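Note that one protein chain is taken out, while the other chains of the complex remain in position.
Chains here go by letter, A, B and C, matching the order in which they are written, and residues are numbered from 1 within each.
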Amino acid sequence: MYCKISDKFKEECGVFGIYGTEEASVLTTLGLHSLQHRGQEGAGIVSFDGKTFHSVRKQGLVGDNFNNKNILSQLPGKTAIGHVRYSTTGESKPENLQPLFANLAIGGFACAHNGNLTNTYSTKKYLVESGSIFQTSSDTEIILQLVARSQKKKIIDKLIDALHQIKGAYSLVILTNKKLIGVKDPFGIRPLVLGDKNGSPVLASETCALDMIGAKYIRDIENGEIIVITENGIESIKPFKKIAERPCIFERIYFASPDSIIGNKTVYTYRKALGEQLAIENNIVADVVVPIPDSGVSAAIGFSQKSKIPFELGIIRSHYVGRTFIEPSQNIRQFGVKLKHSVNRSCIKNKKVILIDDSIVRGTTASKIVKMVYEAGAKEVHLGISCPPILHPDFYGIDTPSYNQLIASKSNLKEITKMVGAKSLFFLSLAGTYKAMGCKRRNSKRPQFTDHCFTGEYPIDVTEILKLNR
Amino acid sequence: MYCKISDKFKEECGVFGIYGTEEASVLTTLGLHSLQHRGQEGAGIVSFDGKTFHSVRKQGLVGDNFNNKNILSQLPGKTAIGHVRYSTTGESKPENLQPLFANLAIGGFACAHNGNLTNTYSTKKYLVESGSIFQTSSDTEIILQLVARSQKKKIIDKLIDALHQIKGAYSLVILTNKKLIGVKDPFGIRPLVLGDKNGSPVLASETCALDMIGAKYIRDIENGEIIVITENGIESIKPFKKIAERPCIFERIYFASPDSIIGNKTVYTYRKALGEQLAIENNIVADVVVPIPDSGVSAAIGFSQKSKIPFELGIIRSHYVGRTFIEPSQNIRQFGVKLKHSVNRSCIKNKKVILIDDSIVRGTTASKIVKMVYEAGAKEVHLGISCPPILHPDFYGIDTPSYNQLIASKSNLKEITKMVGAKSLFFLSLAGTYKAMGCKRRNSKRPQFTDHCFTGEYPIDVTEILKLNR
Amino acid sequence: MYCKISDKFKEECGVFGIYGTEEASVLTTLGLHSLQHRGQEGAGIVSFDGKTFHSVRKQGLVGDNFNNKNILSQLPGKTAIGHVRYSTTGESKPENLQPLFANLAIGGFACAHNGNLTNTYSTKKYLVESGSIFQTSSDTEIILQLVARSQKKKIIDKLIDALHQIKGAYSLVILTNKKLIGVKDPFGIRPLVLGDKNGSPVLASETCALDMIGAKYIRDIENGEIIVITENGIESIKPFKKIAERPCIFERIYFASPDSIIGNKTVYTYRKALGEQLAIENNIVADVVVPIPDSGVSAAIGFSQKSKIPFELGIIRSHYVGRTFIEPSQNIRQFGVKLKHSVNRSCIKNKKVILIDDSIVRGTTASKIVKMVYEAGAKEVHLGISCPPILHPDFYGIDTPSYNQLIASKSNLKEITKMVGAKSLFFLSLAGTYKAMGCKRRNSKRPQFTDHCFTGEYPIDVTEILKLNR
Partner (left out) sequence: MYCKISDKFKEECGVFGIYGTEEASVLTTLGLHSLQHRGQEGAGIVSFDGKTFHSVRKQGLVGDNFNNKNILSQLPGKTAIGHVRYSTTGESKPENLQPLFANLAIGGFACAHNGNLTNTYSTKKYLVESGSIFQTSSDTEIILQLVARSQKKKIIDKLIDALHQIKGAYSLVILTNKKLIGVKDPFGIRPLVLGDKNGSPVLASETCALDMIGAKYIRDIENGEIIVITENGIESIKPFKKIAERPCIFERIYFASPDSIIGNKTVYTYRKALGEQLAIENNIVADVVVPIPDSGVSAAIGFSQKSKIPFELGIIRSHYVGRTFIEPSQNIRQFGVKLKHSVNRSCIKNKKVILIDDSIVRGTTASKIVKMVYEAGAKEVHLGISCPPILHPDFYGIDTPSYNQLIASKSNLKEITKMVGAKSLFFLSLAGTYKAMGCKRRNSKRPQFTDHCFTGEYPIDVTEILKLNR
């Protein structure tokens, strides 16, 4: 299935929760739909009707699975949490769909997780040896098992007990028979925001989910914060030593939805700024700026506005890309990229073209598109990337290839340029990236962002994972 | 299901055929995928393996249904035709999926049709009364029944016999045990092109299907032409009196794929020109030009380049729109439009915004989007439409609403402006539309295009249809 | 799939119709369920609600497909006909499921057929050459096409017109917008009875369908009779020259349900009599009489009662035979018969066993069971068959193998005995068979039954079929 290997980092996960409204599962469905860009593999919702927890988890898109009254009527109750998933750890199996649920001695406990734990192996080993039975290969189940094992009396204390035993990146949304709980890890690597829908508190990975359901944005959950929503209101607990937050820079570069607001600006603004910065750093003479759609569009608009080179839709993206087209034989393998992209000849023929994309991971798509553009008659094809070269994998919830599949990790600029077939290839500098984020400069001692994919500086220890992957 | 009623003309159909290649059904699948914008309701392929005809017809997208070896192995043979469908006449039933097939006395006959017949009622009545049994409610079956009834000896003569009895718009691709046949109606209302894939002749609705499979464009099928492809080569037959062609202007305005070439230019070029023309005709002071995606993007780029007002992605279109989200209750009806579009606040807040779309049919989407943009903080919202008001329904293969649902047919400019809620609303003039098409002016005696939706001038008699619809 | 080849004649079809009751489609479903032994491949119902015809046709069992309100609510109306099918002619395709339906100029026409036409080839050839398009490969469609072509004015006259052009065995149930019609062919080969359910006339293949819905048996439809049910009552039409009826003897020997009444007796009575007659003709010393279940049970009871040899359930039949167990490898091929039958060791060990079955077609099952019984420790195994050897295929609606697959057609008694592995094998004589049917003797000039499978005397010409099969 040749469409399946994308030349992007695979997305990670999105979480959502709402407390105290008649249409909890419907609003959760809508919220998950707006977070679908964070995970297309499957979705799940757990609701609580005052007596019983209800769970529906399905592989496939939210809009394909949670679209009828039948399913929504299986999810009654005034409180619900939901999850969209792209498998980061745990294989692509139905039982790994979230939210996970456990019947604890003190009642039901449902949990949706965005992120990735880094001490999974050792913690799971300990738990299994002392008698826990794991039903999934998801690292999220470790949190459930730790909560189940805690000998503390209250659910929040059990949760804090568990959090002190895990390491990694996590934004959690948890549902119990009394509470809706949000958690962000000490570094605040993955996003989580608090909103309000006519008095009902909402938790969501991004503000676009608040917009979708017409909820007001209240504030971001802080790094290391536990937020507990009950009928008595909202309580904030901070069980960790306070440190400066260090959110993942990739949320702004390409994960988050362009209309989501982070740090008071829409993500689109950051991406346009990355494109502008790229134009400032690279002064190339050309006839047209053409985005590789849809990922490169925002940066290309910024590049065009700054460079004054006209923006043209020289590459068209199909709305109808099936993820499952087969490859019937060798001699039509070439059609792979065409299923997704086609060239708009008139913008390209006899033109000097600057292609803009937001990143390069393996380089496979880029090289196909450069070839396609040359075949359509371009005089020159330059490729501009609106972030620095990706040299290191992520282990905090983004499904990245290993070192030897990252083109920038194994090849130098000249080699990559040759491989993608462009006349020139240029990346944005790390300094330019921080500028586009609105920082004067990168604080090298305590960087404002988790930027390990560019720098190799991992804020949370990843030794256990590296050892296992070896 | 509130996403289902689109504020666009529904698309019509696409046809494809290829002769004499080992991978006929695979190439047909790819061709149909690239024509998917012409019909998303269902798709079908008929192949011929030298002895037997094979048929697979499925509701749903090409990429979802024709993606595995199982199905393609059900379609062996070196010749195949295919069809993507949006129901124009005939209800949305599996048996109405095309290509239709009949076992005639002289062998199998498969037919795929893009267009619409205008004398369906009287012809079907005559056929049934004399003993024909219809299995579908598709007007295409009339062609089959007429061919079956013809007392001519040869298949081409039977076909011509049938064509002389039908009226309307039709581009046909036909497969027999010896021939691949293409037909365009006397006015050439719907497109049909001839290509070549390494020596194998190809017929397709648009050139984008040729690009997809790496085939060369040879020429357009002429209006009133029958093209017959056999192992002896390609023969052209012209059974009708020659008249000037009069293709449907909507193919350029919004049906055809932006990368398809019509009249030596990509469709994108025409659409940008429509936007430029709109900017020339309307001199409005504003901060940003924002397309209603995806239909308004090309015209908005043209408008921005001509007006020098910056182009911004102020509205984001979801990639994950299910067609089947339910409407769970009154108080969330507002979410309808948000499932498909969301606002990019930072481009819009405190700005004077010009929204651009390629057409208005019912006006429902436009009014929702104008409202959404105002709610996001726009100072002013102006709406520019890159074609004239649509005053009349189509009866030649486009699924248009009836007169009383066409907003421009029942309201004047002031009323429409009020209804959509914009500060101002402006349409492109008919003269400007023809200019953007590259014509000096509209030839009012013999217009270069079928433009009845703007003018009410129907080149083929539609009395029978109007009488039935009354 | 090794369970699929049965060592029985395959069943044929069953038809049902009811006029003028609120629960027409529900009662039709129940009637079809009780006729399921006549066809397990698929079932269909057409109902008429006073305005519109509704049709549901499904592959699989009645009870699996027509069991929910959803489907029955798709079949509104006070009149309905139904059909259970085992393919006799026409491949096993969904479109061949009946009732077939056509929109004729004078209205809808639905037809369900039990039987087989013998002049299919020539009639279809003529129809196609003059312009009819066939959508199925079922011979039933010929009746529809002939009715559609008839230039008579009234539907009954059109039907009679069509019947005069067909040859073969047929019991038809037909539904129009005014009438429920039953037809039996001139020889009356296939059964059809008239019943009454609280004033609503009922047509059914067998009386067991009347019992199921609590309807009273009125009378058999006569050979060559058309019965027309309207709101004005029941009318009988006899368009053919009167001849003596000649029903298929196999209905009594093994097709009909044991509780159905034919000629004033239950079918079970005839079968017991066949077993008694077999005991009279064959005086064998043995310890137990064991039926091959379920087909041999009735005759074995008769044999046991007459011979005074105890009846024992020495072979158990599984309730859970899937039709689709695969054959995973050579060394478990032996399990085929065990999936369906198992031996009850205690009845068999060290016993002289008489196995009883109602017929032998290919002899494959018999030989497996004889082997199984010997392996379970039987001292002697004798096999008694309660009808004469089957020497000729049927062409009147029973799916029989061709001559060279009929074991009795290609081998003599000694060879068959050796092949099945029994110590002795004995058939009932033709004379004994007629005696069990209650006839003094077979009338050799004008036999009371169609018994061509034993005698080769075909009452309706089968030359056309034999020529095609050659």
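To be clear about the criterion, a residue touches a chain if its C-beta (ideal position, glycine included) is under 8 Å from a C-beta of that chain, and two chains touch if they have at least 3 such contacts.
Computed from a prediction, not measured in an experiment: that's the story for all the values here.
Engineer: Would you mind listing the shown chains in contact with the chain that isn't displayed?
Structural biologist: Result: the unshown chain touches A, C.
Engineer: Looking at C:His319, C:Lys414 or C:Lys445, which makes contact with the chain not pictured?
Structural biologist: C:His319
Engineer: Would you indicate which residue among C:Leu146, C:Ile261 or C:Met437 is in contact with the undisplayed chain?
Structural biologist: Only one listed residue reaches the unshown chain, and that is C:Ile261.
Engineer: For subunit C, which residues touch the unseen chain?
Structural biologist: With respect to the unshown chain, the touching residues of subunit C are 23, 26-27, 30, 33-34, 36-37, 40, 61-64, 67-69, 72, 208, 211-214, 257-259, 261, 265-266, 268-269, 294, 297-298, 301, 305, 310-313, 316, 318-326, 328-329, 331-332, 334-335, 338-339, 342-347.
Engineer: Quickly run down the residues of subunit A that touch the omitted chain.
Structural biologist: Within subunit A, the residues that touch the unshown chain are 102-105, 125, 128-129, 131-135, 144-145, 148-150.
By definition in this document, only the chains that are shown with their structure count from here on.
Engineer: Find the geometric centre of each of subunit B and subunit C from their Cα atoms only, then give the gap between the two centres in Å, rounded to an integer.
Structural biologist: About 52 Å, centre to centre.
Engineer: Compute the distance, rounded to whole Å, between the mean C-alpha positions of subunit A and subunit C.
Structural biologist: Taking the average C-alpha coordinate of subunit A and of subunit C, the gap between them is 63 Å.
Engineer: Can you check how far apart subunit A and subunit B are, centre to centre, with Cα atoms defining each centre and the answer in Å?
Structural biologist: 36
Engineer: Among the residues of subunit C, which are close enough to touch at least two other chains?
Structural biologist: In subunit C, no residue touches at least two other chains, as defined above.
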